[in-house]
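Below is one structure, written out as structure tokens, with a few remarks after it.
With one protein chain withheld, the remaining protein chains of the complex are depicted in position.
For subunit A:
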Amino acid sequence: MSEISINPGTLPAGPDIKPKLSRDDILMRGSMIVIALYLVATLVLPLYTMLSKSFSTYRMELSQYEFQVSDDAGQFDGTILSGDALNEQIGAFSGTELSTGSDGRLSVTELFPDFSFRSPVMYQIRNTSDTGRFLVGSTLQDNTDWVTLDSNQFRRVQLRPVQSRGLENFVNYFSTPALFNSIKNSLWISVISTIVTVTLAFWFAYALNRSCMRFKGVFRLIAMAPILVPSLLPGIALVYLFGNQGMIKELLFGASIYGPIGIVIGSVFFTFPHAFLIISTALAISDARLYEAAVSLRSTPWRTFWTVTVPGARYGLISAAFVVFNLVITDFGLPKVIGGQFNVLAVDIYKQVIGQQNFEMGAVVSVVLVIPAILAFAIDRMVQSKQVALLSARSVPYQPTPNRKADRFFLVYCCLIGLFIVGLLAVCQFAALIKFWPYDLSLSLKNYDFNKMDGGGWGSYINSIKLALLTAVIGTSVVFFGAYLVEKSNGFRTGRSIFQMFAMLPMAIPGMVLGLSYIFFFNSPSNPLNGIYGTMAILVICTVTHFYTVSHLTAVTALKQMDREFESVSSSLKQPTMKLFARVTVPVCLPAVLDISIYLFVNAMTTVSAVVFLYSPKTTLASIAVLNMDDAGDIAPAAAMGMMIFYTNATARIIHLIASKGILKRTQGWRSR
């Protein structure tokens, strides 16, 4: 053995063999870096800015102020007192009292125990540095000049805080029960909604895949309808059904719909299609041999169900559960409309930022909200990576056999679910056409006169369509091209896996958090991209980034089905990769490209959470208009606008269906010989 071993020291070191990068490789890596940089600028940096904002605190720096006190005749003797020293002497304010928010104010008179606003004593106050600020009444003083005030004016002096960094915001958050109770509330409704939705969706998917009942196509369509409306629309429908003037409020037996009950029912509505799609895919394929074996082993149907069906669908069930959980815990629109006094995290962010202008606390709640969202996402990813192919080449696809009793049972069950979905939509449409519920039930189109309401009128509807089209076109191009580069470029492993990671990240980031982080990042004047703030561009960028992951995964799945041989062949034929991309890859993957664009279109029409912080007067959106009209108490017009979104999305879906049929016929002829 030892004779054959070669001592590397005796041979001259050969040159490192590294394939030379072709022009194509450079181009592809370059483009990949550009798209990765896009994701960094639109996702990583804003999130970082937000995180740092959550540590930004405000403190009263008493050392920044100096005072002089006159005698009773109004003469100053020149003694200068520092605010710091005064507080030490008297102990007027403790350390925690000096920590405050950005809008904090502190009255200075407490530093002077002898103070009386009737006394003839005069006071002088100044900032010792340029960062010091105080108010006399409501007039800001931010220079270092002495200000002389009589005692009655002096009581109107309010100190303003300076910015510092620390954990005070988090301490403050966890010592305010009104705030941290929301964590419990959010988790609670998310878990309940997840259990209910997954159970209902499982049996619905089971009926559609494993029974021989009729009208499967219709039910499949109905089940997908909630995807086409904003998540707050079911909330509006529930107000009309179960509110104090509700059509069937007796069904609640006196319980109030405003609160967890409403949130859970609404959440089941808007998450149902997501759960149904995932579980349906898991149930669609199954090995008939397992069922044959079960029958020949005389297993009861019940036992077969638990030992064959459920384990076969377990990955789908787990995935559905986490997706639903994530959707519910990050949703903002529904709890806003029907949550009543039941506080949840997503609404807290809105209240902190919009109601109290407390951006720092908004950032803190965002950080708290990101944690469960990322956890759910990470666990789901981990479970999915364990999944192995269920269907081997020898499998026999399972075919359901008719069973009159079971089929009838499933038909009734699906009808009930269908009634729930169609019913809520119908209630909204009905409410939109009523003149003045419940006192004047005549029909009228007055609720469609959006220009007379909050929210931007019909202009916001046009804006929404613009946003949806732009998002669909730009988003699909960026996402598909990015996925292609990741999937088909050679080498550059680290770069590709980093890119993959960036592409997965948006899924875990709640829309509210993304929107808020965009304010912090893009609205800072030092940001060169500041110009896009308040424009349609920022809405498009935000929406593309928000829905990046699912689009990316769709594209990757489609691209994985294409053999890498295409790239080898084209390079051996000395054809540039971009030509291959345009002439072969895109046409072959056209079904996926169309799916991505309709996905982006529909979501851009319905999204509320990410864009609620970003719209400007010129870019009001229909989905936000629904929210704002409901907020102002114009519930019927809100329902009307919500249904406009539904019809638009339904039309887009139909056009998409027709277009894909036509295009597929022309471009996908090769699939069937």
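Operating definition for what follows: a residue touches a chain if its C-beta (ideal position, glycine included) is under 8 Å from a C-beta of that chain, and two chains touch if they have at least 3 such contacts; residues count from 1.
The criterion applied here is as follows: contacts and distances are computed from a predicted model.
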item: UniProt protein name of the chain not shown, from "2-aminoethylphosphonate ABC transporter substrate-binding protein", "Putative DNA modification/repair radical SAM protein", "Thiamine biosynthesis protein ThiS" or "AraC family transcriptional regulator"; value: "2-aminoethylphosphonate ABC transporter substrate-binding protein"
item: Absent-chain contact - pick from A:267, A:447, A:554 or A:628; value: A:628
item: Per the touch definition above, residue among A:298, A:405, A:452 or A:574 touching the missing chain; value: A:452
item: Hidden partner chain, touching residue among A:15, A:78 or A:177; value: A:177
item: Interface residues of subunit A (partner: the chain not displayed); value: 100-101, 103-105, 107, 135, 137-140, 142, 156, 158, 160, 176-178, 181, 184-185, 188, 239, 243-245, 256, 258-260, 336, 340-343, 351, 353-357, 359, 436-440, 451-455, 457, 519, 523-525, 530, 533-534, 616-618, 628, 631-635
